[in-house]
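Missing here is one protein chain; the remaining ones are kept as they sit in the complex.
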């Protein structure tokens, strides 16, 4: 192991990163700085975290409030592409990793650290997301990934490790599910979910009520959209982050945004996860609703292609790449006129656009229905069809001539 | 107008095609053969249709039962691509048109007709779908599209036209919505839907109960999937068509499969439609569920790309083209191992896979979780990440060297 | 025919548009303003063109110099996407149409015209390109396309038409080939080319010498590239237009840039054309050469996808659409670091990059060859491969377990 003087650790306050602090000091003989990213994981998780870090042996603890930046600069650019991974997953964990890693790098450069450390396991996507960001922003810094190095491979071993060092820890021996939360979503893996033939049960869901428990009366919410971003709720303007948290509350109350899927991890295996994205589900539905009015056929198709590509790039931790920047530029261009208003119905697990309008709408009652108008003459259709199917016609006429 | 001797009309028994029969005879001085395609639009629509056609002046009336063929040879190949138009529309009308038009052409060739006629309006997609099929299969036949020719542009005019000729007709003067049904779906356009800011009301939905009226208790249904096709329901093997109608009933009872969208028509304008596809929604959810287990990351992404492309081809009436055949070949290849079983929960408008398994599953409890195994060594991840992000690393190192 | 007061005609000075002037006046009883776009078609074509227009009956003649704008604002954005139509065609005519049509619209708005007219035939792409631009920029103006209206369908008829009106015309009765030239290329269609089994002969080529007649000694030219644009030739900085004309001369002398293809027209039929793009061929080769050094694997692939999409959009006259803007934004983003220098060898019809370098190069002699280095450890490869092929491994292990 090459010499490390000071390492900045992405610290969550949980059992793993608590053990990493003393482990780093012992194994690398270095100073450990704890870096905590507030991405909206909840106040409970942040309470007393600095003290915890110091008690575990960190020399300093920095807490960065990234909540607003995450929603404005990472989530919305993604949403404009329409990225949904493998048709279902709204990329909650994926979108948070680059911003955390970037802030961690900035912290490391500021405190003069020569290494970066994260607590991601060696079988997951997050290690790739963290380290790809490190590679793009600070390849000169050494990366330490304890889960790929140490032999503390059970909760019991970790608890023993801390106990042996008299480091206080409130973690329990038994932890069934693995969870990750931020302003956008909460994910749940492990436990009964490991058998795909077992249905998710009540314990698998954290934020949302079961559709069966949701109100029997629908709720309607009106969202204002401007250039691909939701800027108001029921007529009240608010910041992207505030829109999200408000819609999280509304959606969760109606059981909106539950997803239970088996997905392909970047590292070649499959895993199953339950994701809850109540506000995000509502926001995406709203954006797609306005797009229906505003985007022409070819643009809509390209936006879908961009979303498909972006879903993999974001999932795979490729945010800070020229390709991702290029796709974001393309999506931003398409989103410019995506401005309008939608009414969304929340009911028993579903968020559905029931009304929509836009000043940039290409829909026109006059054009779409019977009766003559300025832009369309019925006779045009014949010429259109004739040319549109001309190669089919020529192909078959040729064949007939030859046979 | 060039001389026509015998024309085969795609006849529905409705007001429009009833008027087309005498109109063709008067304007083209030709024999008119009525061709009725049974694509599962319902017995009510077919009852007494032959008598009606003859009473309207047709010389003959042929009824072709295309229900099973449509599901097996048109719908399933489409479903394997995953085609969903503009993210929502399950292509119910689009998929039916090529099979109707193909059977109509076959009828025309058999009775020695020299022309084909359809009752599609001049602003819609269906005229393109019919005539593209005609172009591909029988470009030598003349095509007559009365809606682009005549001046009978209101229901009143059509009713008067028939009355003046003593042709019996039960159609009413007032018809608010324009509808199209087949085994896969029913669509509703017009009326209050023409204002996108007006919510769809009860009258806009035909097959499905409102989620609010659906049972308060979920229903669970087990579907067997083989190579991308649902082959059994709750353990009972049945034909593709029987699966569909059974799931239509189940889904409709739970309010499943309602979609209300504004879409881009091929002919350049937008229109709004309400679509009900209860069984289809369940089937697609089932196929996607098994795919989650079976398809690797790159294959899943390509399947999504194929679906996106196919959605436009099918919507645009391009079924009988080399491109569509090529895409179907690609999708068929991917679907071969998509075999397994899913349990789907039906509740208040939603169909959700809650359990899934497959002998071809790439998911493995052993591989995905902590602990060592045969296929994956934690240390592999480091090398993977290092090479995966190598170009980012080189790019930034270069920049640093230069500055 | 609805009433037209003043029409602006895209006037070339050739036989067709010369006849269109009196034809418009007689058939539409309107004032005709001639609009001439100088896109580098050559001084010969522009000489005395104003007099010619007025002699033919135009009330005014405007000549707009669009040469520099075309290269800077239309050609380079296209080149950054890498657009090449159907693998071969460098889009010379396609790229010129939107800029001509846009300037024509501006002229029409300035002179208060209520109609636009072009001389494109009814079977070609150019009518679509002109009218799509008109639709996007001035849909309120009426469009007149004489070739789709009149019955003057031969050169003889046109010459007679002019003679009958005493309009002087130097056009000859016999004109074998149909040609179009601008700063980027010259195209040749018709004559012997109409039989695809007949080889193009000497007469089919206008700008370039035959490779067989080109110098026996290669010429080497050094091009400086900055953010996807060639900014210097052999060390001398010059404007995009000047670079192009200089390289046209050099390339033409070496027989570079001849293409003879059958292509799919937008309107559904195929046509054969010979295209000469000497400077353009050199420029594209130069850009691709620098891209080889600068773009990472995923970016290069996306640039190729963008080029493929853009080739159709540009060919199809879709320049002024949100989709094209989006793609140009994406390509622009990728091109930002495409800066460097290449040496190109010109010899007997070929332009080949033989040397290249870039400060943004991701190529590094140190990294690519044997021996250890800072960024790459041989052992990383094992982990990479292991994860990279993990799903294949799992799939086959599963199958083996089952059999």
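By letter and in written order, the chains are A, B and C; residue numbering begins at 1 in each of them.
Here is the rule we use: contacts are C-beta pairs under 8 Å (C-beta built on N, C-alpha and C of every residue); 3 or more make two chains touch, one makes a residue touch a chain.
Source: prediction; values computed, not measured.
Residue in contact with the omitted chain (choice from C:60, C:264 or C:325): C:264. Only one residue from C:54, C:72, C:200 or C:253 touches the chain missing from this view: C:200. Residues 139, 264, 267-269, 295-296, 298-299, 302, 309, 318, 321-323, 325-327, 329-334, 337, 375, 387-391, 394 are the ones on subunit B that touch the missing chain.
What subunit A contributes to its contact with the hidden chain is residues 296-297, 359-362, 364, 367, 374-377, 379-384, 386-388, 390-395, 397-398, 402. Contact between subunit C and the absent chain runs through residues 82, 86-88, 121-123, 127-128, 131-132, 135-140, 145, 147-148, 153-154, 190, 194-200, 211-212, 216, 218, 260-272, 288, 292-293, 295-297, 300-301, 304-305, 308, 312, 320-321, 343, 347-350, 352-357, 361-365, 367-371, 375-376, 378-379, 381-382, 384-385, 388-390, 392-393, 395-397, 400.
Simple rule for what comes next: only the chains that are shown with their structure count from here on.
For this pair, subunit A with subunit B, the centres built from the Cα atoms lie 32 Å apart.
Contacts with at least two other chains are made by residues 296-297, 361-362, 364, 367, 375-376, 379, 381-382, 384, 388, 390, 392-393, 395, 397 of subunit B.
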